[in-house]
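First the structure, then my questions, so here it is.
Note that this complex is displayed minus one protein chain, with the remaining chains in position.
Naming follows writing order (A and B), and every chain is counted from residue 1.
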Amino acid sequence: MEPVTQSLLYLDNVSVVFDGFRALNALSLTIDEAEMRAIIGPNGAGKTTMMDVITGKTRPTKGEAMFAGIHDLTKLDEAAIAQLGIGRKFQTPTVFDMHTVEDNLLLALKEDRRAFSNIYWRRTAREKERIEILLERIRMTDQRFRKAAELSHGQKQWLEIGMLLAQEPRLLLVDEPAAGMTDQETADTAELLRDIAKTQSVVVVEHDMQFVRDLDVKVTVLHEGSVLAEGSLDQVSANERVIEVYLGR
Amino acid sequence: MNGTGFIDRKGWFFIAIVLGAAVLVPVANLMVPEGSPLHVSDYLVPLLGKYLCYALLAVAVDLVWGYCGVLSLGHAAFFGLGGYAMGMYLMRQIGPRGVYGNPILPDFMVFLNYKELPWFWWGFDWFPFAFVMVLFVPGLLAFLFGWFAFRSRVTGVYLSIITQAMTYALMLAFFRNDMGFGGNNGLTDFKDILGFSISADGTRAALFAASALALAGGYVLCRALVTSKYGKVLVAVRDAESRTRFMGYRVENYKLLCWTLSAMLAGVAGALYVPQVGIINPGEFAPANSIEAVIWVAVGGRGTLVGAALGAVLVNAGKTWFTGLLPEAWLFALGALFVLVTLFLPRGVLGLWDTLAAKRAKPADTAVPAAKPAE
Partner (left out) sequence: MRILRATRSGIVSLALLMFAGILFLTPATPARAQGAAADPAGTIARFGTDSYGDTEAALGALSVSGDPRASEIVEALRDGRLLFDPQTKAVFLRSPAGAVTDAATGAAVAAPPAGLRPVRMNNRVRRAVDAAAGALALVSPDPAKRLDAAAAVFKSRDAAALPALDAAIAKESDARVKTALAEARAVLIVGNPSVAEAERVAAARLIAARGDQEALAALSNLPADSPAAVKQAAAAGIESINSSLAMWAVAQNVWYGLSLGSVLLLAAIGLAITFGVMGVINMAHGEMVMIGAYTTFVVQEVIRTSAPFLFGWSLAIALPLAFLVTALVGILIERTVIRFLYGRPLETLLATWGISLILQQAVRSIFGPTNKEVGAPYWMSGSFDIGQMAITYNRLWIIVFALLVFFALLLVLKRTMLGLYVRAVTQNRRMAAAMGIRTGRIDALTFGFGSGIAGIAGVALSQIDNVSPNLGQGYIIDSFMVVVFGGVGNLWGTLVAAFGLGIANKLLEPFAGAVLGKIIILVLIILFIQKRPRGLFALKGRAVEA
């Protein structure tokens, strides 16, 4: 198939309507390979719905959503989209509470996802090595045998980011990664994300302006389901409309 | 799991008891003379065998509920279908010894003026075919049901209620005379199995041993499944289904495999149950039976397999004891069990044991975090 676009993620004119309510209204957005983008906007601006459309949870009422130029995201389900290389971290950290930190990462590793083959699975040396590296990167080597349920909120956030990395996605969607973190953890998270963005594309939804400033990337402001402004944080902060609807005077 | 393989200490203990019973109970029944305190009576052998079949059913329920989060209120359907498949084999074995003496048609068919054997009875006179059907029929129903249900992402209580409706519909269907399964009365008056008289002591002892072997085998199979990476994914599905989906796992396939396998285990349990109690009728499909199986699992400890089997034996032994003593009180006791276990024993007897053991080991330590409640 001929690529429709050079962008990694290409949303064009996407609308989602729930019972007459327009959650997304002709939203258009492109993310390039190895680009990090911050998305901000007031509550109900459509940030979560946008993520839902990209990951296949919600089908758009109309519009186009392409990944890597050839995959039509509106036709695929969550599992297929995840296998294409789109990883998602939710607003509230969702890790597998009853599994150990190590098993959480193991389940996330980019390996065969089929039910039958996983019955006969044996841990390979390569898997072991990758888990070691990931544990190191999210600084949880000493927590590896603890159950995820016992972790602190910040640790769960990091574990989830680690799981996201284990999937080796080409695009990471990260929803409010800094929520509920201490200042130090927030700064560390920003650094981790910048590091990831060297090789992979990252879309970060965030409310914390300081965190967005730390990321130092292009910002897209959503309002009422469509793009209100786009540019550097300073540019959008100066935008009259953005100040009016979001930042406040 | 650390070096000891996929069966833990509790598991080995369980297997040892079950296999020990498989040998000792028949021996104590057949070899130990009556009157000896070690003698197991002829009445007790099929009763204990029945408990083991229930235990296998409980293990099957625990596999889907404990590890996959699917609360089935319809496992009696799979148990019953397995039982009917075995019952059909046993009916064909009666041959011309029925009341009407028809060499081909079972009595109820003669009575209902059947002219020939319905097609779905073909082949059931041959044990290997019947055995395959014991696995295949419940498996097929579970597969079809699960294929629809899991694909359309029916979960939680909704799923539970439609599983209940499924077994209810089957019950209504099997009550009909023109279904060709003996209607109200079901299948009964069995004579022999594999050439042995079904009421002979030796056959009963052998059936008991077979039930014990099936339980041990079922346990090992489930245990292998839940300790594999597949099993880890199942637990992930149970605790955070959509997260698992977003990681690229096709949740419906994982559920479907587990669900179908569980149904087949339930079918085997039903097939072993029928020759030991001597009858199968549509009452086995009653929704109440399915829910009772769930409470066995809850009593023993959900998500432990061993606990499920333990719970089944405990509750049924209690039922036998109670109904003998105070028939009126049994339903009160069972009802209270449902309420008390959900309120005060969310992890069942086995969970209570673990908590107590942990406290004894490290008296000052904080309690083990409670199991995440269902859903």
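Just so we're on the same page, contacts are C-beta pairs under 8 Å (C-beta built on N, C-alpha and C of every residue); 3 or more make two chains touch, one makes a residue touch a chain.
Just so it is clear, the structure is predicted and the values come from calculations on it, not from any experiment.
Residue-wise, the contact with the chain that is not shown comes from B:Leu71, picked out of B:Ile15, B:Ala28, B:Ala58 or B:Leu71. Here the missing chain is touched by one residue of B:Met31, B:Leu172 or B:Ala357, and it is B:Leu172.
Set against the missing chain, the residues A:Leu8, A:Ala23 or A:Ala190 yield one that touches it, A:Ala23. Residue-wise, the contact with the chain that is not shown comes from B:Val157, picked out of B:Val157, B:Ala200, B:Ala317 or B:Leu356.
Remark: the residues of subunit B touching the chain excluded from display are 71, 148-149, 151-158, 160-162, 164-166, 168-169, 172-173, 175-176, 287-288, 291, 294-295, 298, 328, 331-332, 334-339, 341-343, 346, 373-375.
Rule of thumb we're sticking to: only the chains that are shown with their structure count from here on.
Computed centre separation for the pair subunit A/subunit B is 44 angstrom, with centres defined by C-alpha atoms.
If you check the complex, the residues on subunit A that touch subunit B are 55, 57, 78-80, 82-83, 87-88, 90, 94-99, 103, 106-108, 113-116, 118-121, 147, 149-150, 163, 167.
Looking at the complex, you find that subunit B touches subunit A at residues 224-225, 228-230, 232-233, 235-236, 239-240, 242-251, 253-254, 256-257, 369, 371-372.
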